[in-house]
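Could you have a look at this structure, given as structure tokens, before my questions?
Of the protein chains in this complex, one is absent; all others appear in place.
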Amino acid sequence: MELRAATFAPCRIEPTGMYEITVEADFSSGHYLRNYKGKCENPHGHNYKVRVTLAGAVLDEAGLLLDFKLLKQVLKPVVDRIDHQMLNDLEPFTVLNPSAENIAKYFYDETNRHLEDATAGRVRVKDCTIWETDTTTATYYE
Amino acid sequence: MELRAATFAPCRIEPTGMYEITVEADFSSGHYLRNYKGKCENPHGHNYKVRVTLAGAVLDEAGLLLDFKLLKQVLKPVVDRIDHQMLNDLEPFTVLNPSAENIAKYFYDETNRHLEDATAGRVRVKDCTIWETDTTTATYYE
Amino acid sequence: MELRAATFAPCRIEPTGMYEITVEADFSSGHYLRNYKGKCENPHGHNYKVRVTLAGAVLDEAGLLLDFKLLKQVLKPVVDRIDHQMLNDLEPFTVLNPSAENIAKYFYDETNRHLEDATAGRVRVKDCTIWETDTTTATYYE
Amino acid sequence: MELRAATFAPCRIEPTGMYEITVEADFSSGHYLRNYKGKCENPHGHNYKVRVTLAGAVLDEAGLLLDFKLLKQVLKPVVDRIDHQMLNDLEPFTVLNPSAENIAKYFYDETNRHLEDATAGRVRVKDCTIWETDTTTATYYE
Amino acid sequence: MELRAATFAPCRIEPTGMYEITVEADFSSGHYLRNYKGKCENPHGHNYKVRVTLAGAVLDEAGLLLDFKLLKQVLKPVVDRIDHQMLNDLEPFTVLNPSAENIAKYFYDETNRHLEDATAGRVRVKDCTIWETDTTTATYYE
Partner (left out) sequence: MELRAATFAPCRIEPTGMYEITVEADFSSGHYLRNYKGKCENPHGHNYKVRVTLAGAVLDEAGLLLDFKLLKQVLKPVVDRIDHQMLNDLEPFTVLNPSAENIAKYFYDETNRHLEDATAGRVRVKDCTIWETDTTTATYYE
């Protein structure tokens, strides 16, 4: 996928405002926790959900912070690499525990690396959240 | 858990009507498919949801087909046995593939066995549905 | 609200098919169970959800079984009467226990009574389902 | 996409049981109703959800009624054709009103046509449901 | 609708704390994007969801930051104006693209204007979020 830096016109209407956008993606993976006593030390799995939040003050000429479609395209290969896999068998989770916290940081780093160049600094990754179940989440941000 | 046959009064108001109740429970387990080519042959996992539906024509004296709490108590040990486990390591899934279809039948059989005696035939299991993801389900009934 | 019998043209395309439609509504009410031992005997409450299902073989000339808007209008006074009230203080729940099962039958009867005349038998109430919580439901049908 | 008739072994365990599976897909389209007075006569749109239910008595050798992935592949071109379009501009909705009822029948017919040959009669489409909003649905079946 | 400045007693218990409340509303509208290449340039539509978040340090004498009912009343005419319409035909979206980002700002501005006077500065709009689909959102704040 190619992700060109979008052309944009300065937003004259509200220079002091901020915009955020989010997209979500799903993956179903196996995992287990090392250095842990309890039922999470058994190999099992989850339907994970990841939500990436971007922030920026200026919209492009179509009135978008970033096209949802482009952000989904950035997420897709990151998700596809770990979907229907045992996370503990994949870098960096062969060493780092595949906890929701560490998976959130993994998506933050991967998304950030792709978007920084592509958007020329106009848009930054604000945070990444992982749902391990419908009622438990972990978020990472810097 | 003890599940006594509930006392009940015949429902005088609508002898021709039928009632159904459902309860749901969740579990996060690992699985993989044998005799299958594709990404589901890798060990991975899901947040499964199970919904059990009971049916009957007559309510008990508290106006209940069956107390939701009792049905949850019937489901709990069935769920706890497979939660945070690799399903392929547990009977009957050491032989039978832990597909959503077969897990649905497993819950149907287990629930039915417990409820038949306890409710003296007043209530029957109508069906069991398994959500493997939010958008894919399998149901079993007889 | 007036609910006229809709005009309709016979559906020439599939005389053997069946259509169903559903609408949902919410209400937040208090309740407690009589003749019951357990935490449900205390006055407490729920965000209830009701779903009404209609069925029929023939669509009207706009391609509708019944306008969702009309079905919502039928439901609204039934819901408004019990929303933000203690159900046990209102007929028929002063005598009948306000269990999810009995509330489902209450909505079935009320909806049926309004629709029978209005649709000249073209549409019938198939069932009513009450969510007492997100994971517990009761359904009534005849 | 090719969809071969799956090989399968007769299910020896429960000859009297029935299985159903469902998958869901989403699309965001515009529509308006002809022969209708009210706000639905204006061009507007919805995030539609479609759920297809299949039924059959016999599982294949992997323990599946039909691979969720295959059913999703059958649905995808049907969804892609109408996603992000004005439904009234597309057959059969240039004549037939794009009501939820008619969209449900459209998916039933399209899915049925693809699956009948592919599964050699082992699996049939039971029904199709369209969510026009989170609280309004229409279902078609034969 | 009239929205009087609520009377309130200073909150003696936790002067350093902050409260936020949110309400949500739905609308189903058509839209398309100008200056854009892709499937979003076609007229289509969505079930939008808007969530407004208010913030303040002091509760009124009923223990409310603002009555949910009042905030819903503020939102209702803003929602009704654009529900079941083609957004591109309505100000300010005849010029400004009806992207989720711009719709979020529109609700922020409209809500803010109504609440500023009514609450005498005790409560401020923190942000507005628009769901264009279940998995894509845009937020605006100042």
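Here the chain labels run A, B, C, D and E in written order, and each chain numbers its own residues starting at 1.
Convention: a residue touches a chain if its C-beta (ideal position, glycine included) is under 8 Å from a C-beta of that chain, and two chains touch if they have at least 3 such contacts.
This one's a predicted model, so the numbers in the text were calculated from it and none came from an experiment.
Trainee: Which chains here would be touched by the one that got left out?
Mentor: Displayed chains contacted by the hidden chain, ordered by label: A, C, E.
Trainee: Pick out which of E:17, E:38, E:92 or E:121 touches the chain that's been left out of the picture.
Mentor: Answering carefully, the residue with contact to the hidden chain is E:17.
Trainee: Of A:44, A:84, A:105 or A:122, which one is in contact with the hidden chain?
Mentor: Selected residue, touching the omitted chain: A:105.
Trainee: Considering the whole complex, not just the chains shown, which residues of chain C touch the missing one?
Mentor: That gives, for chain C, the contact residues 26, 28-31, 39-40, 42-47, 83-86, 133-134.
Trainee: Tell me where the left-out chain touches chain A, residue by residue.
Mentor: Its contact residues with the unshown chain are 33-36, 38, 96-102, 104-105, 132, 134-142.
Trainee: Counting contacts across the full complex, list the positions on chain E that touch the omitted chain.
Mentor: Residues 14, 16-25, 59, 61-65, 67-69 of chain E touch the chain absent from view.
To be clear about the criterion, only the chains that are shown with their structure count from here on.
Trainee: Using residue numbers, check each pair in D-E, C-D or A-B against B-D and return the one sharing over half of the contact pairs.
Mentor: C-D
Trainee: Upon optimal superposition of chain C on chain D over Cα atoms, what rotation angle is obtained, reported to the nearest 5 degrees?
Mentor: An angle of 120 degrees brings one copy onto the other.
Trainee: Residue numbers at the chain D-chain E interface: does the shared fraction exceed half, giving same, or fall under half, giving different?
Mentor: Both copies touch with mostly the same residues.
Trainee: On a C-alpha centroid basis, what's the spacing between chain A and chain B, in Å?
Mentor: Centres of chain A and chain B (C-alpha means) sit 35 Å apart.
Trainee: Using the average of all C-alpha atoms in each chain as its centre, how far is it in Å between chain B and chain C?
Mentor: Roughly 26 Å, centre to centre.
Trainee: Distance from the CA centroid of chain C to that of chain E, rounded to the nearest Å?
Mentor: Roughly 31 Å separates the two chain centres.
Trainee: Could you tell me which residues belong to chain D and also touch two or more other chains?
Mentor: 40, 134
Trainee: Taking all chains into account, which pairs touch?
Mentor: Contacting pairs: A-B, A-E, B-C, B-D, C-D, D-E.
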